[in-house]
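Let's look at chain A:
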Amino acid sequence: MKPVITTERLTKRFGDFVAASELTFEVDQGEIFGFLGANGAGKTTAMRMLCGLLAPSSGKATIAGFDIYEQTKEIKTKIGYMSQKFSLYDDITVSENIRFYAGIYGMSTKQIKAKTHELLEELQLESEAKTLVRELPLGWKQKLAFSVSIAHGPDIVFLDEPTGGVDPVTRRQFWDLIYSAADKGVTVFVTTHYMDEAEYCNRVSIMVDGVIAALDSPNNLKQQFAATNMEDVFYELARNAKRKGD
Partner candidate 1 sequence: MIELNHIKKTYSKGLVTALKDISFSVNHGELFGLIGPDGAGKTTLFRILTTLLLADDGTATVNGLDVVNDYKQIRNCVGYMPGKFSLYQDLTVEENLHFFATIFGTTIKENYTLVKEIYQQIEPFKDRMAGKLSGGMKQKLGLCCALIHKPDVLFLDEPTTGVDVVSRREFWEMLRKLKKQGITILVSTPYMDEANLCDRIALIQKGEILSIDTLAKIIESFPKDLYAIKSANIFKLLQDVRSYPGVGSCFAFGDALHVTFNNSSDKDVIKYLHSKDHTDVSMKLITPSIEDCFIHLLSPSI
Partner candidate 2 sequence: MKQLIVFIKKEFLQVFRDKSTLLLLFGLPIAQIVLFGFALSNEIKDSKIVVADYAKDAVTAQIINKIASSKYFDIERTLQSADQLQTAFKKGAIKLAVIFPVNFAHDLEHTNKASIQIIADASDPNTATAVTAYMTQIINDYNMQLGRGAGLPLQIVPEVQMLYNPGLQGAPNFVPGVMALVLMLVCTMMTSVAIVKEKELGTMEVLLVSPFKPLYIIIAKLTPNLIISILNLFIILILSSIFLDLQVRGSILLLTIASTIFILTSLSIGLLLSIGANTQQGAMTNSLMGMMLPTLLLTGFMFPIENMPLALQWLSNIVPSRWYFIIVKKVMLKGLGFTSVWKEVLILASMCIFLFTISLRKFKIRLQ
């Protein structure tokens, strides 16, 4: 396995405030990497740096082999992104959304057509192709958004709280999609507030006050903290965070 994300002492300061401090980690190809942290711990800042949206203050990082400072353009063709807040356009249809995103990534008309068909079939949404996205149930929307985010064949997909508010069955169906993507070699970088989802990850990092306080497989973390589940591990680590007010 080769690492597709490598960071070395990656740091972001806003004035005197160190939002993310000396992050050093690697994520392998096809790995499901859980990126957890308390509110205000610096998760969003770190994720934005990795997506090439925010220039780091210091440190090094490569994404899919591309440098995070110099090659943000190349990085953007190699990553997919999906968040709970923004995923699809509500006021156009399912197939129009797919066509739009595929078009953004420069796929040819023929490829787009094939991809649209493939996606709809995979999600069993053929009958809903002409439905406005706003009329879909939340769970379907999120599944569709995920599929769209990996439609252009990225090496890495960043998922920002993808399952917020989704019912337990759909949540698991969503994770089935994540597993099958990872199985095909896509690296999944995911944040979540559901601690049971942390257990589905190959490895988990937990950020507290701008630094990575723990990074290991869920099993090892549970052993290390003598906890029965990830929620207790998280609680143990984040309980004394100083940055709660921020």
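Candidates were picked such that all candidates are chains of the complex that A comes from, given by their letters.
Note that in this section a contact is a pair of C-beta atoms (placed from the backbone, for glycine too) under 8 Å apart; a residue touches a chain by one contact, two chains touch by 3 or more; residues count from 1.
Computed from a prediction, not measured in an experiment: that's the story for all the values here.
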{"item": "Of the listed candidates 1 or 2, the one touching chain A in this complex", "value": "1"}
{"item": "Chain A residues within the candidate 1 interface of the complex", "value": "37-40, 137-139, 161, 164-170, 172, 175-176, 179-180, 182-183, 193-196, 199-200, 218-219, 229-231, 234-235, 238-239, 241, 243-246"}
